[in-house]
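As you look at this complex, bear in mind that one protein chain is not there, while each of the others sits in place.
Order of writing sets the chain letters: A, B and C. Residues in each chain are counted from 1.
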């Protein structure tokens, strides 16, 4: 692994393991799952993800799906005194897999593989980190903002007030906008982002969110020559480079989000779809 | 339907319905499930069965099966004041379907179709009913003995003491034998059955149990010209004659256990396998 | 009445949901469910189990094996034979309030001709489905796997009846679309697919083949994606109406088959889980249509 990669990646044990669900709480539109990873690394890198599956009722059912595991960024990780780590995931119920995971209860088994992929890298020399999240995209920014000890400015956009509760996970200086204006200003994250860059363009932008938002952020940063790192999503089967199913178009051709990403430099991407 | 069939069959509503599990209790080696059938007939006929499936966690799972419903004789049925009936099933955990059903809890949904098939018919003129059950085969004999108001003599055989607890479901005159002699005499039901027929051969034998037992009973009755009705089992997909999957060899050729049985006259069967 | 009435090969149906041949026995179901079965019949047309010229016992048990999201069967076409069907079954099936489709299989052209003539002559019958998933006794090849053999069979029986002839394709072929095209050229009125995929299971303890027929046919949700691809390919290739089937369990599944180019759909294995599945699927389809989520489907471009 190259030196650059090393900073962005903590290696995963080469097998799936069983974590114990410690708590599942509802936070507005999201489910927050806390699980004890018994033997995994204590220090995953912000932007890395885990492949998750419920210990049972996964792999079919009258509803047939889910069958494959699902990818989730870790939102926080705390080393556990007895080894391993306590991991937090933030989920949005968009289908059978996220729905089933949201139904987990304390004590249930959570099958887990990871941490996987290449996380966020250091800020460009002489720039300050600027975190921009949309909806469930806040998840990987949470551990990043913690690592930056809340020093970084954070801009978050949400669909509604229920979703905006995701902002409660952050402390420090957080600007919130919503599509319906129910919380903070009405509008998109690109509004506050533009203002911020106007006042100080010596920034490295770290962004995660829906494709349209990422594309807007990428274009804005490109036009201003601001370094940005985008955490992408793609449908995945394996999460560790085995299936070649999760590709996105990059300047270097189609690349696998799970091993070449999920974090890509904005400059390395064509338009995000 | 022929007059003879009418006595042996209560028609089923032509769709699967949702029953509510009221209780699941463990009885030795068996699970006893009590469920409220909201709209089904109040008076299924002894020997008839229902196709059951759990409301969820049925149709796959990491374990892939169960996918199809499973057939179970009803053990008791009580008309319910608000309509429908309270049904009792006795299950032995032999695989994924029976295992899943055994995991049901009060309040869970039980998908149910039935009553299905042709149950036991009246005793031959001038004979007394004699009930012979082996293992889980006691289930359909329970409602039959109740219908006969405990008047009938009952002979039950079990593998072990844990299984023999199935006899507790019966009241009245019950003879129990076990393979290991842990309860009652050591041996097979054919022992007490032979004695009984020696003392009074004017009997109609009603039997349900493993194939080897049914074959022994059939042969014994045949050799003594005693009328017998055997409740058979077969792997089923539909339970109502649709798939032609559940056939057994009879004097009239291969017949469907689910619609031509499950109860067959011993005289109509070739050797039971 | 689902509001999805249609003409299928010139036969008007109240809706597009049929049963798959061999997966629903209306006569046995009526014995189990009584008149209610006829009053609330789950399908818009009834397709019989395949009828052969001579009576057949079918394969020895066991005939069923459950798979992941599906099943294998080795039923072996048990049936009363043509005469038995005409004498005993047809009169009872005539009581159904939906059009009757009779599925037939001949092991040679003479048998097939006798079946098509005998059944085609009966007014109760609206349509004939030719099950061509049978070996040619001379060549050993499966008729339905070969365009030439399929065309030859049709050439032989097409003149014998005015009733619509639907050819039921086997999926165990390299190019079902080529077979469908051959059937169209030879005068078929419609195509139905898929039949079961060939499969096998071993006894958990002995390791011998579990099924009495040694191999069996796979059906259910597990085959749906395979069926959808073949239906799309066939519908793209032929002008004829296509009856799509294979693992259909819901209105959404049915909508996918219609979107792939099918004119109607058939429900098989799902009926084993609930005899009323056909009606539920019709209702779900109607709801999709009412929500405008079906018409566009018809216009979908699924060309491969």
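Methods note: a residue touches a chain if its C-beta (ideal position, glycine included) is under 8 Å from a C-beta of that chain, and two chains touch if they have at least 3 such contacts.
Keep in mind that what you see is a predicted model, and the values were worked out from it rather than measured.
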Query = Pick from A:35, A:68 or A:174: which residue touches the chain that isn't shown?
reply = A:68
Inquiry  = One chain isn't shown here. Among C:32, C:47, C:72 or C:151, which residue touches it?
reply    = C:72
Message = In the whole complex, not just what's shown, which of A:123, A:213, A:236 or A:272 touches the removed chain?
response = A:236
Query = Of the residues listed, C:5, C:35, C:54 or C:225, which one is in contact with the missing chain?
reply = C:225
Inquiry  = For review purposes, identify every residue of subunit C that touches the missing chain, sorted by number.
reply    = 65, 67-70, 72, 141-142, 145, 172-174, 197-202, 204, 206-209, 214-216, 218, 220-226, 228-229, 232, 247, 252, 255-256, 259-260, 296-297, 300-302, 304
Query = Residues on subunit A that touch the omitted chain in the whole complex?
reply = 1, 5, 11-16, 53, 59-60, 64-69, 111, 113, 116-117, 234-238, 240-248, 253-254, 256, 259
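Heads up, the rule we're going with is that only the chains that are shown with their structure count from here on.
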Request  = If we define chain centres by averaging CA atoms, which chain lands farthest from subunit C? Would you check?
outcome  = A
Remark   = Cα centre of subunit B to Cα centre of subunit C, whole Å, reads 34
Ask   = Which whole number of Å gives the spacing of the CA centres of subunit A and subunit B?
value = 55
Key: Interface hub residues of subunit C, defined as touching at least two other chains   = 68-69
Inquiry  = Quick check: what residues of subunit B touch more than one other chain, meaning two or more?
reply    = 59-60, 64
